[in-house]
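Working notes for the structure below.
Excluded from the complex is one protein chain; the other protein chains are retained at their positions.
== chain A ==
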């Protein structure tokens, strides 16, 4: 094996912050190289240096690619050499076809400089076959799911004669099936001599697929582990990432469930624009005070749709069913009504649905409770700051003041702001949708601790999550959803990843 890439003592500073300090990275040709580190450790910055997003001259250090020193001035330069980066947020145009997206910026021209559509579509079809995607080249990308879009990004990279493929959190938004498929594809590409660098938080995937792993912490290289030789475990990687042993990834917790707080019966939701499509089908579940209940389900099972339709009908059409709060039937036809009944919903996509990123922490925390802070329509600004300050301290939001913009916080701290916002509405029921998505191991632990604290205060908590270990680690009871239906519930003691997965994939029984 020869070395394809060598980054030598890379240092990158932003005003006031040293994002990378003497980072070294050596990648062998034809391997899958994982990069691990907490959020903010500098992984993405390093990849931006490599791909030319931060051009040569804005950092110190040397990059050797295929043995020669390179100085990229832009992404185009690095792509010319065969380095392609696929970002976490996919960069596809939803209204263009698969083929158009694959060759966007690299159009296949024929006579007279006009686009040769036959060649474009034919080559796209070949690339789709290579990534194992059974779709027509003329299908608009917007009609495909995230998993398939990810594959199109890879097809696009292949069309550029990629030698080194960089994937930033490729499976973060994928369900288990799609993730598995993607990892398999990476293995195939490896067999064809394509080197991959993969940034990921999913340690089980890294353990499964990576040949070597470089761990970055606080902008410095900590170590590079040879996954094959060293017999590296997930715990070993975590130790490198956080610099300490996380004996338990989940804080110990004993729940003492009280009376039943929320009960949902026969909840049926239809798709907002296709009214004959049933998204949630006769779902029933309940939560007791002080209990943490999980909802497991594959992507598309209707988890978020169930939660949002309950929360003021913010999703769906033709919603039917009954909701009981402490035995009394309530209506939750608007968000206002839902909040009024003590229901809170923290969204899975905090940037899009949870926060006003251009406003400060204070404004975001008070956003759902202005009524409480106001008299005759006038907001008590001082009281508001005091409340926000209290939450900043009690939730350990890392920011010097509550006047800092929400958009400037890290994922974990943003999530704490979202949680503060909902806790301040003083809810009886908290529905947390993917509460730890995209945040690092340390912050996850903090979020779990907060969830436990809330349960101890007697709140009824519903956690929706794609990560089964997380549900198994913090929930007292787990419901499974499949194709919009509740297919089962398991108490903590009986649930395993296997038993949950079986229920999550259960097809409709001879309907």
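Quick note on the criterion: contacts are C-beta pairs under 8 Å (C-beta built on N, C-alpha and C of every residue); 3 or more make two chains touch, one makes a residue touch a chain; residues count from 1.
The definition used in the following text is that contacts and distances are computed from a predicted model.
A chain of this complex does not appear here, and its UniProt-recorded name among "Cytochrome b6-f complex iron-sulfur subunit", "Xylose transport system permease protein XylH", "NADH-quinone oxidoreductase subunit NuoF" or "Sigma-70 family RNA polymerase sigma factor" is "Xylose transport system permease protein XylH".
Residue in contact with the omitted chain (choice from A:139, A:286 or A:374): A:374. In the complete assembly, the contact with the undisplayed chain comes from A:314, out of A:139, A:224 or A:314.
Of the options A:3, A:76, A:274 or A:401, the residue whose C-beta touches the omitted chain is A:401.
The set of chain A residues touching the chain not shown comprises 14-16, 311-312, 314, 334-336, 338-339, 345, 347, 352-359, 363, 366-368, 370-371, 374, 377-379, 381-383, 385-386, 389, 400-401, 403-405, 407-408, 421.
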